[in-house]
Each structure stands twice: as C-alpha cells, then as structure tokens.
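A single protein chain has been omitted from the complex, and every remaining protein chain is retained in its original position.
What follows is chain A.
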Amino acid sequence: MASDRILGLVVIIVALAYVASAFQIQASFLSDPVGSRTFPILLGCVVILCGVSMILRPDPEPDWPAASRFIQLGIATLVMIGYAYSLKPLGFLLPTAAAAGILSYQIGQRAGPAILTGIGLSGGLFILFKYVLGLGLFAVPKGLFG
C-alpha cells in the first residue's frame, strides 16, 4: 500500500519537473505545428494521471527484503560504480577480479569459492575478450611496465 503511494507521489513530482523543463525547451526557427514541447508535456500529463491512480488505488505491498539485504544491495551498487571508474586506470585484471569476487560472495555467501570465481572470471574473460574477440583491453595499468 504505502510503497505504491510513495511511488505515485515521486512519479508526480518527477513528472511536474519534467513538464516544467519541457517548457524551457528553446524554440527554433524551424517550426512545425506540434513543436518540441507538446509531446513531452503530453507524456508528463499521462504520468501524472498514472501517479494519481496509484495513490488512489495502490496494489498490495511487495515483499521488501530486510534492511541488511538493502545494505548488501547498496554495497553491490557501490562495487559496480567503483568498477566502472577503475576499469580504465587500473587495467582489466585487478578490478574485474575484485568486483566479480565481491559480487560472487554476496550471492553465494562463501569466501573461498568467491575468491576463485573472481580470479577465474577475470583471467578467463580477459583471454576471451582480448584474444578471441579482439577488444583493446589492458591487463594491467598502462604506466606500470612502460
């Protein structure tokens, strides 16, 4: 119940912001009867209707995971963001092994297999990407070996 109402409210606020920024779209000298603004504004209005409907007639509450699982999900998200940033400066092998290992531990809950998975995936995928698919990946940081 509550989740749907919150989502409905969030959706309405986002839609209002969307419509507001649709009004800010610069007009161009090339104009047509509809223009750049109409379609986005129309979409915003439909979304507001959906949001109202969700507030008035919410579905049963979905079964949210416990708080500890949410922390896990947050960690997973941070790992992925970190992985995205480290892929270029640190090369492929190290970040991949770390990220795959952590994700594997989060799913399987066992440290040993997770470490092996991280190392195995990073090595295996590197060979696959670099030598079979011919992607220009760097195994280790570029500056390290000159």
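What to note about this one:
Here is the rule we go by: contacts are C-beta pairs under 8 Å (C-beta built on N, C-alpha and C of every residue); 3 or more make two chains touch, one makes a residue touch a chain; residues count from 1.
Note that contacts and distances are computed from a predicted model.
Of "Tripartite tricarboxylate transporter permease", "PQQ-binding-like beta-propeller repeat protein", "PadR family transcriptional regulator" or "siroheme decarboxylase", only "Tripartite tricarboxylate transporter permease" is the UniProt protein name of the chain excluded from the display.
For chain A, the list of residues touching the undisplayed chain reads 3-4, 7, 11, 18, 21-22, 25-28, 30-34, 36, 39-40, 43-44, 46-47, 49-51, 53-54, 57, 59, 62, 64-65, 69, 72-73, 76-77, 80-81, 83-85, 87-88, 92, 96, 99-101, 103-110, 113-114, 117-118, 120-122, 125, 129, 133-135, 137.
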